[in-house]
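Here the complex is missing a single protein chain, while all its other protein chains stay put.
Labels run A, B and C following the written order; every chain starts at residue 1.
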């Protein structure tokens, strides 16, 4: 099932995609049970774990450059018991993408400063009709993504939402809104 | 799969829960494949359809008081081919709930002015560990829900998020944010 | 001028109304240069200071129950040099309101659990055409305010906005949105 609680993940100090963002991201990827998925800039592995739960007959390739995060991903895979369905690559994308098998969906949570190179690389791997779902927390990244997908309108259709979540905290007799940082979710469908 | 496009539903003039809100609502219901689900104030049936897709071995009971909406629900069930998994009741909840079989999850999209009566009625039907997911578009409804679940803290734990979605529209060379109305999503878990 | 930077205030550990919320709150109060203003639940005094700047020929009465906050208000009055235009009452409203002179506007940033009593008390003091501007950070407070002003529709017209501010932080080559907690601003005009 989709939508694991944030508290269930091992996190350390690595930033984690929050629950509602994960839910919409995974839903936008439209994963079939046998889908092959890349999770690029996998961070804590929270999207990897959620994707793995959706693809019992598929596989997830998690790419992450930071050692601390790679350790967390492996720990979370063990914690959730989905090690068999996931391969972790300790690489800085687009390194490592070339040798992966073709895929049905690509999740991009972190791109360093290589967004265009990464999308170029995964485009060669992504089946027609497959989807890229990109989470952008900086204005520069969403701007670069829009520029890319507009320049590649022959290959991709895209849609974007900005998602803002306020979570009510229960403090004595009161419920008080605590804002989470907004995020842009870009979903590009390969034609 | 979860997250049907808004455009795929037959809608008429009936207000419809928007895609990202449906996705989070269904994810929060944590539906098993054989779950029995009530959808109260089903409107266009968009949540009913999404829920039916999650419960291939379960059943959804859609309760809706307005004739126009009931017709839309039936049309959408046929359109998506899930008639066998759904029963439509043309009733004003809590009417009709008493005779339904026990359930695993309850979606409440519309409650007229009967929210407390509806939750009282479904509480008798809901399995322990089951969830109520309530979408509130008015301040009065979220306030009433908070009052209810605080008064029934022995029976329910609850969490609330306010979800706001801005959808980028592509206008010539520009992407411009178009705001959708925010909504409170209350998820109450029966102890 | 309206819109002092948050950093210019002495703050301690007392929660402070953020800049954009202060700006809209003060604008909604529609203060004339000789206005008499109450600031109830004045906290750090940030709204008091902004109001005092708008009323060079008027006066602001700041009511605050907590000692630590009262000290901060006094320190901020000295810091901004507006002590002459402000009187601080170390009271828990509605205590202390009865003896104040009539007023043109009332700002309510904190109401403890006495909101209805406070509005009852200030209604006796507020000139016709005067405004109450209420900042609500809990769902219970906005719900209570709506209930109050609906029950007193002969005396007040009200309008409400929910304001959400995301502030971009400059991190190296990136601008990243940092969400501030949303707030409801109720503006009630006495008929």
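Observations
Throughout what follows, a contact is a pair of C-beta atoms (placed from the backbone, for glycine too) under 8 Å apart; a residue touches a chain by one contact, two chains touch by 3 or more.
On a predicted model such as this, the values are computed, not experimentally measured, just so you know.
Screening C:123, C:162 or C:181 against the full complex identifies C:162 as the residue touching the chain left out. The missing chain lies against chain B, touching residues 113, 137-141, 164, 166, 168, 171, 173-182. One chain of the complex is left out; on chain A, the residues touching it are 139-140, 142-143, 146, 162, 164, 182.
Taking the complete complex into account, residues 1-3, 20, 23-24, 27-28, 30-32, 146, 150, 159-168, 173, 175, 177 of chain C touch the chain not shown.
Operating definition for what follows: only the chains that are shown with their structure count from here on.
Counting every residue number used by either copy at the chain B-chain C contact, over half are found in both chains.
Distance between chain centres (mean CA atoms), chain A to chain B: 27 Å. For this pair, chain A with chain C, the centres built from the Cα atoms lie 42 Å apart.
Inter-chain spacing, taken between the CA centroids of chain B and chain C, is 38 Å. Multi-chain contact residues of chain A (touching two or more other chains) are listed as 164, 166, 168, 173, 175, 177.
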